[in-house]
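Here we show just some of the chains, and they stay where they sit in the whole.
Naming follows writing order (A and B), and every chain is counted from residue 1.
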């Protein structure tokens, strides 16, 4: 059994932002030398997400609109009594989840033709990271 | 360490459909010969889901109603500028997630008594697939 660990760092220009990390993940799969295994990609924060969907700019904007509708910014979250103002970012994270596990087959990410991997930032403009961890043989 | 990979194909009669795949997944666990490990079941599309819940027909209809309420079909998604009409199917996929990781203990899926595995199709009537990938010893 082999394992491989890599951290991706992000410092987004916007408060909410969606970054295609498919190429970075594929590079780590290659670097790992693992032919059959699992690749975990997991945000290390509680206001960010990792998800798989279509790399289409209109859809990414639809997703952002939908998240704001489902878990809107508002002032009166109880969490804000701590001095924070990002209650909605936590709820958006729970809705989208913070991680995916991707299959590796014959040395490559075994994704469908339209599946791209995204880091979704819901409370950005600060330095944050995700971990890529690969396990296999 | 051993690994085992299998693809399940679907060609649903309906646009949205929920298919119990617990038996098919259990068969692959048996075929793998793996006694202790993880079984990843992951849709290879961005408008389909794999999830675990109760195999009860009323509940499956409740889930479908709820998904349509949470991520309704509508014409004005930005994604539709590409010629697609399935913006809602993408959002339903994000809400339900496209994958699960199941524990394997003593050669069997280590599920609770009511846990069944479903493939959830949100844009069907075409040929689509999911990957089952098992890792362990």
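Here is the rule we use: a residue touches a chain if its C-beta (ideal position, glycine included) is under 8 Å from a C-beta of that chain, and two chains touch if they have at least 3 such contacts.
Because the structure is a prediction, the values reported are computed rather than measured.
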Which total copy number does the whole complex reach if 2 copies are given here?
3
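FYI, only the chains that are shown with their structure count from here on.
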Since chain A and chain B are copies of the same chain sequence, what is the angle of the rotation superposing the Cα atoms of one on the other, rounded to the nearest 5°?
120
For the pair chain A and chain B, the C-alpha centroid-to-centroid distance in angstrom is 20
Contact set on chain A toward chain B in their complex
1, 36-38, 51-54, 56, 58-59, 61-63, 66, 70, 95-97, 100-103, 105, 110-112, 114-115, 135-137
Can you name the residues of chain B that touch chain A in the complex?
1, 3, 5, 38, 40, 42-46, 70-71, 77-82, 87, 90-91, 93-95, 97-99, 101, 129, 131, 133, 135
